[in-house]
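Here's the structure, in structure tokens; my notes come after.
With one protein chain removed, the remaining protein chains of the complex are shown where they sit.
Naming follows writing order (A, B and C), and every chain is counted from residue 1.
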Amino acid sequence: MIRLTIWYENVQEKGILDKNIFQESFPEEEEKKFAGFLAKTAEEMKKVYPDGLGKTLEDHFKAKEDISVKLVTLDMPGCGITDELLENTDVLMWWSHIAQHAVPDELAEKIHQRVLQGMGLIVLHSGHLCKPLKLLLGTSCTLRWREGDFERVWTTAPTHPIAQGIPPMFELETEEMYGEFFDIPKPDDVIFTGWFRGGEVFRSGCTWTRGYGKIFYFQPGHETNPTYHNEYILKILDNAVHWTAPDRIHDKPDCIHAEAPEIRK
Amino acid sequence: MIRLTIWYENVQEKGILDKNIFQESFPEEEEKKFAGFLAKTAEEMKKVYPDGLGKTLEDHFKAKEDISVKLVTLDMPGCGITDELLENTDVLMWWSHIAQHAVPDELAEKIHQRVLQGMGLIVLHSGHLCKPLKLLLGTSCTLRWREGDFERVWTTAPTHPIAQGIPPMFELETEEMYGEFFDIPKPDDVIFTGWFRGGEVFRSGCTWTRGYGKIFYFQPGHETNPTYHNEYILKILDNAVHWTAPDRIHDKPDCIHAEAPEIRK
Amino acid sequence: MIRLTIWYENVQEKGILDKNIFQESFPEEEEKKFAGFLAKTAEEMKKVYPDGLGKTLEDHFKAKEDISVKLVTLDMPGCGITDELLENTDVLMWWSHIAQHAVPDELAEKIHQRVLQGMGLIVLHSGHLCKPLKLLLGTSCTLRWREGDFERVWTTAPTHPIAQGIPPMFELETEEMYGEFFDIPKPDDVIFTGWFRGGEVFRSGCTWTRGYGKIFYFQPGHETNPTYHNEYILKILDNAVHWTAPDRIHDKPDCIHAEAPEIRK
Partner (left out) sequence: MIRLTIWYENVQEKGILDKNIFQESFPEEEEKKFAGFLAKTAEEMKKVYPDGLGKTLEDHFKAKEDISVKLVTLDMPGCGITDELLENTDVLMWWSHIAQHAVPDELAEKIHQRVLQGMGLIVLHSGHLCKPLKLLLGTSCTLRWREGDFERVWTTAPTHPIAQGIPPMFELETEEMYGEFFDIPKPDDVIFTGWFRGGEVFRSGCTWTRGYGKIFYFQPGHETNPTYHNEYILKILDNAVHWTAPDRIHDKPDCIHAEAPEIRK
């Protein structure tokens, strides 16, 4: 049984400008505009995810026999991630966007360390800028972007376990364009490469190993597009949960003073 | 002309327990022991590096026509690295050991960002635990260790520019053993692999690219061993300075909103 | 001085069905069609490369002070590559297409071995199926294709020496689409990634090291498109010649019986 925790930002879906999250004071005009954007996004999201984006993911994994899933959100105490939960998570799936800053540095560092000990990490879409991933990868994780494009997802490492059951190419009618140059360390594998009608390419599905932990980043999943209803997207996420799940959690790595062994002469 | 800055910790060589650096209060007995260790190390270092370890490196590069070198140390104002110096550095060579903690997080982060923009970074020996490298690599960088071993350095990527002029194998009479498992991200190239008499192996010379910057980590260089007098070690450092030197410094990477281009139909 | 040899197939440009090259007997109808295709291609090529594709490349490199260039073609004795020439070549640039089969296995094997000893190899466009590359890579090197598309070339490894002076993206008005899945071993670096109007992506600029030799494959360069007049394409080829050029040619690798050394106890 793989213990999957889904961390979902859950900010846009509420459609309100929560002062606990956006603590900076905006100029009045800008604040109005931002509040309007949030309200509009919430409305659009309701159309594609009537039960919520987070719950859509949760429900999908609830139906799996070998996975137990728990959904937590930013607005929960401790951002939803207690030490106990972290210690009982095999794979952490992460969707965040406009409130990356609201995750405390201390929590991000705890997650970072837990991945080094073996916890799997799956980062979705706009989570490319989330603190835990940036701590693990060490680069800016910046990219080009544009909403409302059309994407073709090409399988560029067809033998990888995450690509099993996925055709050589599938299409997403509407998805946010993420384009190169994507400032990431060279991935272990670039499993999927995105093509966008507007003229860009992107390393859309990438893996890395850090410490004892496996990481998968996957680009599709814009909040107002029905991406998490797509059968291939869901199959990829299933595969990723199994691939990132660790055999075991390791002790915190430390420098070890090694006595010289007796070597047979 | 490559502008090389050598950052040297310069703590053990002074042989005194500087309370500005070791601010924690030790139990009296332990403090005495630590002070004794420092005094003894300083004495040993004087034998192998009469002019100092940092100055030995500086002098070596001073003799190079295409390199201008500046040596800075932890005990200088701002730890020796002002913003101006950082902006005028092409390659930063880093030797640190017992005072990794004394480099402020803010400075480490500045160096981290500068590497992402293109500045080369060469980390020597015990610098494997220095803050800038850990920020760039995202792992614990821990390893096994034992002083006073005998090392053979094998060239395992002979076509890499850093290996030019280096034989298939060379020996270091006395060097600190660093052994696997070395908790680092998969290197782009493992140029040198160390063999230690005591029974360990180590990925001794590794490269990574992060953002626009090139990084080289090199294991030999224990403070009381005459490693930086060895011709092959110095040749490898020469090669590394040239290899990590950037063509140019890039703007800070940022997410770019890209208008859909007009694609020829 | 880098000694560059350009091997150019030179079959389509002549526009005739040479029975020395196409020795199989075609059904009469098919032969007529094929001869017609060759004649038409020759006519089109004359428009974009009035001096010939091979000579266009040769002339470009003739103007370089640090490169000495020699153009050879399939129709020369020994396919243009004598043992002596091979021994005096630092970098071999290879353009082939419809006559891959006409290069004798023995010659392909000689080139293969010479790359393992250090000779650089640059394979252009339809050369992806040439015998020497397939011997070096060990895969089928197959791909999708379609003529007459529009391509955007994205730089996906901007710090690589071959990418120096190349913008984040440049366009080719008309180029043959080569698309994934490209059956190649994982490249050391994917320096360029192609986007095609028709909906495909491609690892367009890839490097590998085999033995002591460096290899660069570059996708653009369809014979009836003016690709080799494009300033960025030529700059990439310049960079590639310098990057693949070896420091020296190594002895043929062999298994060495190693006496146990005397290790300091």
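The rule we apply is simple: a residue touches a chain if its C-beta (ideal position, glycine included) is under 8 Å from a C-beta of that chain, and two chains touch if they have at least 3 such contacts.
All of these numbers come straight from a predicted model, not from anything done at the bench.
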Residue among C:Lys19, C:Lys40, C:Lys62 or C:Arg146 touching the omitted chain: C:Arg146
From C:Glu84, C:Glu106 or C:Glu259, residue that would touch the chain that is not displayed: C:Glu259
Touch list for chain B against the chain that is not drawn: 152, 154-156, 158, 168, 179-181, 186, 189-190, 193-195, 199-201, 203
Positions on chain C where the hidden chain makes contact: 112, 116, 129, 135-140, 142-146, 149, 177, 179, 183, 185-186, 188, 198-200, 208-211, 252-261, 263
Where the missing chain touches chain A, by residue: 118, 150, 157-159, 164, 173, 188, 197, 209, 212-214, 246-247, 263-265
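Assume only the chains that are shown with their structure count from here on.
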Chain-chain pair with the highest tally of contacting C-beta pairs: A-B
Computed distance of Cα centres, chain C from chain A, in Å: 39
Centre distance in Å when chain A and chain B are each reduced to the mean of their C-alpha atoms: 33
Residues of chain C touching at least two other chains: 152, 158
